[in-house]
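What follows is one structure encoded as structure tokens, with my remarks underneath.
In this view, the complex is presented without one of its protein chains, the others remaining in place.
To keep things simple, chains are lettered A and B as they appear, and every chain counts its residues starting from 1.
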Amino acid sequence: MTDITLPAAEPVSRPISPSREVWLSLKANKGAMAGLIVIVLLVIAAVFADIIAPYHYAQVFKECVVEVCPPAWREGSDPRFILGTDAVGRDLWSRLIHGSRYSLFIGSIVVTISLAAGILFGLLSGFFRGTIDILIMRAMDIILSVPSLLLALAIVAILGSGLLNAMIAVAITYIPHYARLARAAVLTELPKDYVTASRVAGAGTLRLMLNTVLPNCLAPLIVQATLSFSTAILDAAALGFLGYGAQAPTPEWGTMLADARSLIRSMPWVVTLPGLAILITVLAFNLLGDGLRDALDPKLKR
Amino acid sequence: MPLLEIRNLAVEFQTHRGPFRAVDGVDLTLEPGELLGVVGESGSGKSVTMLAVMGLIAWPGKVTADVMRFDGIDLMSLSDSDRRKIVGKDIAMIFQEPMTSLNPSFSVGYQIMETLAVHEGGSRRERRRRTIELLEQVGIPAAASRLDSFPHQLSGGMCQRVMIAMAIACNPKLLIADEPTTALDVTIQAQILDLLVSLSRERNMAMVLITHDMGVVAETAQRVMVMYASQQVEEQPAERLFEQPRHPYTAALLEALPERALEKRLNTIPGVVPGIADRPSGCVFNPRCNFAQERCRIEQPLLEPKLGARVRCHFPIRGDVS
Partner (left out) sequence: MLRFVLTRVGLVIPTFLGIILLTFILIRLVPGDPVQVRVGERGITEERRLALLHEMGLDRPLHVQFFDYVGGVLQGDLGISIITKKPVMVEFLTLFPATLELAFFAILFAASIGLPLGVIAAVRRGSAFDHTVMGLSLTGYSMPIFWWGLLLILLFSVDLGWTPVAKRLSDDYFVDQVTGFMLIDTLLSDDPMNEGSFLDALHHLILPTVVLGTVPLAVIARMTRSAMLEVLGEDYIRTARAKGLGSIRVVAVHALRNALVPVVTVIGLQVGTLMGGAILTETVFSWPGIGKWLVESIGRRDYPALQGGVLVIAALVMTVNLAVDLLYGLLNPRIRHRR
């Protein structure tokens, strides 16, 4: 029997570059753009915190300790403090602005550490297989079987409280995600012809890993990095809230909520505002991450 | 009274570039027991036409027609629930991919019995007995033991037989077969076609066979409808169509058949099927037509009886039927 399929169409329009295509797809996604705008604003706030914030984050206004200064929409507010002051008389607005520095800093450091370590383990696992593979992947399984917040808490309990240790602890809990992604990518890329080609051309293992295979499995890693930026902020804030992350008077948003529970009746804004800042930041990164995933994953494209 | 009567059927989808007519101005009449072949390339609108008859065009697709009547019932004014009483019972349909057309989570027996339960009721035992009977009729060996099989345990050909059993479960008056053999092995293809044709004859069941394979049509259909770029371009009794096509597109299709190749090089039709955005003005086939004239580029031809066929062409191919 015979098919009557006619000659296939030649592509008419000029192909656009992949990165431009991703950008166009991202631009069409309203949520992702909203997230991106918020992130840009956050970066601006973080970079120019000293200029934008009216006061230093640790500056205490004694008059506001004696009698609380509520935010602008409440009765008896002080025009100098639009978001009011906290329990020890510090301007909340200034503290929130400075807090953006910590959140972005935490996100970047955690993602960098976990990404680097994860890619390293993943590449080693994928390239060498055998015992190394089994050992690394078992170790990753072990890390994954402990809830990440609990593991981070346990690590902080050993290393001691503080922002740096909290970041290391959180970063460790994310390594398996990257390692698995990188390993899976290596395993799908390795049998492909272009890898064989560069092997035949005499490329060494290291070169093969970093120059040939890695660039071809970046897409899922980028998406995961964006998404774990947000979870890193959440987890570090949770550690701060529990008292094991950044220590007072650091204006880290989670830490600012640590003693908020006792103030919930008298100064509710001290509870609501830092949390809102966390929520908005995390949401922005998740929106961008979702948008990136849709833009980078051709399977989901319409 | 014809079994199926369609006048000016159109199906429109919304796309990013505006509305797109996947089916445009299809007229069709089908007598009881008749076997109609619908031929066209992928994307020509042949499946969509039949899905519209089944009422399976999902929102936001829009179906319009001056007349769409089945067995005297106006399908256009029918409520969803009334239509469901006909669909699956009096009109049934089978699809191109038998393996994926069956639900992987349910046994084949369950899936056939479900059709019976919805349309005919009856006791469990009765349905079971009837299902075994159906499986035997479509040529599945050891039918009773196959009831509890899951689709993934059967071959593609077996799955298509199950689909056919499901389709004929309620003795439909019309069976629509959408490329029923395309996904199957060559040896199985002929078996399934023979089965469909013999079922159609035995039960006086009308059948619409959608295919892109001219060979299949030549072997089975009594009448042939050719579709190109959402439009019906020609309709003739099968024998006459192969002897003397009237539309240049049909003629080109037949020339592209290897069996008919006179020279060493296979004839192809120059150019490509127009896409969603670049439908030409005038006749949709004019950019690829060897006989196109000025009028073809400006005025859209109507589907009219000309030279003993129904053809959508200003200058149908003359030539005598020998």
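Please note the rule applied: a contact is a pair of C-beta atoms (placed from the backbone, for glycine too) under 8 Å apart; a residue touches a chain by one contact, two chains touch by 3 or more.
All of these numbers come straight from a predicted model, not from anything done at the bench.
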{"item": "Contacting the left-out chain in the complete assembly, out of B:42, B:64 or B:100", "value": "B:100"}
{"item": "Options A:43, A:150 or A:210, residue touching the unrepresented chain", "value": "A:150"}
{"item": "From B:27, B:71, B:114 or B:239, residue that would touch the chain that is not displayed", "value": "B:114"}
{"item": "Interface residues of chain B (partner: the chain not displayed)", "value": "54, 56, 80-81, 84-89, 92-93, 95, 97, 100-106, 114-115, 118-119, 150, 152-153, 163, 166"}
{"item": "Positions on chain A where the hidden chain makes contact", "value": "31, 138-139, 141-142, 144-151, 153-154, 156-158, 160, 230, 234, 237-238, 241-244, 254, 257, 260-261, 264-265, 268, 271-272, 274-275, 278-279, 282-283, 286-287, 290"}
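Following the convention adopted for this analysis, only the chains that are shown with their structure count from here on.
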{"item": "Centre-of-Cα separation between chain B and chain A, whole angstrom", "value": "52"}
